[in-house]
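Mind looking over this structure? Questions follow.
With one protein chain withheld, the remaining protein chains of the complex are depicted in position.
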Amino acid sequence: MDLERDVTTHTAKIEARNVQVYYGDNHALKDVDVDILDKTVTAFIGPSGCGKSTFLRCLNRMNDTIPSARVEGSIRLDGEDIYDPRVDPVQLRAKVGMVFQKPNPFPKSIYDNVAYGPKIHGLARNRAELDEVVETCLKKAALWGEVKDRLQSPGTGLSGGQQQRLCIARAIATSPEVLLMDEPCSALDPIATAQVEELIDELREQFSVVIVTHSMQQAARVSQRTAFFHLGHLVEYGETAQIFTNPKDPRTESYITGRIG
Amino acid sequence: MSGSLLTQDKRTRARNAAEARFRSYGIVAIILALLALVWLLISILGNGLPAFRQTMLTFPVTLDAAVLDKADTRDPQALAKVTTITYGKLLSRALSAELAARGIDAGTLTDKDIGSLISEESAAQLRDKVLGDPGLIGSTITFQALATGRIDGYYKGRVTMETAAKDKNTSPEKLALADKMKDAGILAMRFNPGFILLPDASDKRPEAAGLGVAILGSAYMMIVVLLLSLPIGVAASLYLEEFAPRNRFTDLIEVNIANLAAVPSIVYGILGLSFFINFAGLPRSAPVVGGLVLVLMTLPRIIIPTRAALNAVPPSIRDAALGVGASRLQTVFHHVLPLAMPGILTGTIIGLAQALGETAPLLLIGMVAFVKDFPSAPPEGLFDPASALPVQIYNWTTRGDPGFVERASGAIIVLLVFLIIMNAAAIALRRRFERRW
Partner (left out) sequence: MSLGLLLLLLAVLTVLAHVAGRRRAMRLVGGDLRKLHSLPDFYGRTTALAAAVPALILILVWLIAQAPLLEGRAMGRLQPTDITAERPLEAVRADVIRLADGLARLASAGETPAADPAALVEQLKAHGLVLQAEPTPGVLAAAESYRAGVVLSKVWLSLATIAVMALGFLLAWWRISPDFRARNATEGFTLALLVGASLIAVLTTVGIILSLLSETIHFFRLYPAAKFFLSTTWNPQFAGGSSLGLWPLVWGTAYVTVIALLVAVPIGLFSAIYLSEYAGPRLRGVIKPAIEMLAGIPTIVYGLFALITVGPLLRDWIAQPTGLGNSSTSVATAGIVMGIMVIPFVSSLSDDIINAVPQSLRDGSLGLGATPSETVRQVVLPAALPGIVGAILLAASRAIGETMIVVMGAGASAKLSLNPFEAMTTVTVKIVSQLTGDSEFGSPETLVAFALGLTLFTFTLVLNILAQIIVRRYREQYE
């Protein structure tokens, strides 16, 4: 099948080995080993509190912002340990962008929202280049047509689905190599969800996308590989088709058929 | 943005430097704020602590009947006719005699000069003592007299030999004599209870000025504030929080309270002057007027935390009481109010502490006047003239003698001690009864 050939040709972008996360005394994530492949959509599924979002936040060190969080084990991006003391999380996050559960546009204009990343990272040499980046990103996020006439109006004035696409445009404007998405559709209606899912599929051509989702249908629709988390353990990781049709672990099967969750 | 994560590119280094700079601004700001606090406290403590110790002269005084009671009848009316000047002379002679007895050479100083080392207030104190107990006449007592402000200032570093040479109120010879008396044990620095207990003294006698009347006046005002603002504040909060319908009138009251809390305190002083004094004819300088002005000022500051405390009582408690058939008032008075009480009391104590330190409105209602007589017992005493702690401090700073700066700083220490006790009580109350729902 087309899909299988895709998966096998891509190399590992992120290799996580033996990752443990603690929140104070709470051992939130235990012994996680995962290879995230390049130019692939990987879905993390599992019941609430299973550690999937925690793991996602480890991949660009957003857990650093929580004072009580502690991460052990190794996570390598292109072979470099991202928890190495020499690594600046600021540089890392430029390579590993993130889109959040609730759309969180800054209280600035649409243009400034998208231009924010390129400006702080110094990616554009002049105004014209910046304009171009903004336009490209908004086009990639399938938002250009809707907002091209009101780039200077505030981003907070858009509808929920538009806001989330704006956040995606903002995230891809720093030209990341990996895009992390934490339940990007949970606050959206079905139409907006469909638009975002379509977008994710297109983004796969350039980035490696990791998406956390509650909806198994969504995971099945957008991802090529799926990881199932349960109670802080990575239970099963494999090709999406295999996970949904022929799970190896009884817990995965229970979850997919609706017995845990 | 390609390249290794392990090496920082130039731009990242610059950004991290900006980050460190920004962070240091915050640290510098905090350090500046804390330094200001420490500077303030050190300045006040350093200037004020000496006020609690006073230079005193201790020597025997013979209360000669021939001087104090010429008719030798011990008739109080006749005794009262003897003025403080006579007592002053008596003290001068007694001190000179003591110096002669101890073999201390006073040099060129006359008896009168020696007497000028003793505060004029001490003569008045001795007179009061004799009038209180005429039986003392004829005996010899050991009397503790205050040294004048200049001598006291010499031992507190305010006066030096150089400044004394230019000062017509003292002279280097007098300071030298004081040193000799110190060596002989006549003169010593002692703890000075009079600073807390005695009333104010006149412009020329900083050594005798005390806070007695001011502390009592402040206490009277706090009684008025507590008795009026606590019940009125709680009643108003209960109405607004528990009973008031949501309408424009209620909104008006709420906006009003929020704005009253921010009205400058001096405006309350103007209100006190024109309403309580000029319109209602209440006396000037009276604690009752000061108290009423502070009540109006404190009310919004009590209502705001009281409403927060009432609001924190969960609705389930009200539902439970209403469910067993209690009326709304019974519910509120039996259940909600007792549960909110710790929070209300904490807010009240903090409101009182603010009222205690308030100065400006009291200036306008005449509390800055010189008051030497203690007010009588309440409630009549509330209408007698009195001073108040913060106003007494201000009053002292306006006087010429540098000895009053020390007094004012010392008085601030007393004020701050009261405030610390009140705030500590509020914190203790909150810790002890804090309840999480």
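A few comments on the model shown:
In this document, chain identifiers A and B correspond to the written order of the chains, with residue numbering beginning at 1 in each.
In the analysis below, a residue touches a chain if its C-beta (ideal position, glycine included) is under 8 Å from a C-beta of that chain, and two chains touch if they have at least 3 such contacts.
In this text, all values refer to a predicted model and were calculated from it rather than measured experimentally.
Residue-wise, the contact with the chain that is not shown comes from B:Asn256, picked out of B:Thr73, B:Thr110 or B:Asn256. When the whole complex is considered, the residue among B:Leu68, B:Leu109, B:Leu226 or B:Leu273 that touches the unshown chain is B:Leu273. In the complete complex, the hidden chain is touched by one of A:Arg70, A:Lys102 or A:Arg251, namely A:Lys102.
Within the whole complex, the absent chain has one touching residue among B:Leu136, B:Ala244, B:Leu339 or B:Ala425, and that is B:Ala244. The missing chain lies against chain A, touching residues 60, 62, 65, 67, 90-94, 97-100, 102, 104-108, 116-117, 120-121, 167, 170-171, 174, 180.
Residue-level contact of chain B with the missing chain is found at 15-16, 18-19, 21-23, 25-30, 32-34, 36-37, 39-40, 43-44, 47, 231-233, 235-236, 238-240, 243-244, 252-253, 256-260, 262-271, 273-275, 278-282, 296, 299-300, 303, 327-329, 353-354, 356-360, 363-364, 366, 368, 378-380, 390, 393-394, 397, 405, 408-409, 412, 415-416, 419, 423.
Assume only the chains that are shown with their structure count from here on.
One inter-chain figure worth recording: chain A and chain B are separated by 64 Å, centre to centre, where each centre is the mean of the chain's CA atoms. Considering their complex, residues 77, 80, 82, 84, 86-88, 90-92, 94-95, 120-123, 174-175 of chain A touch chain B. Looking at the complex, you find that chain B touches chain A at residues 1, 4-9, 11-12, 15-16.
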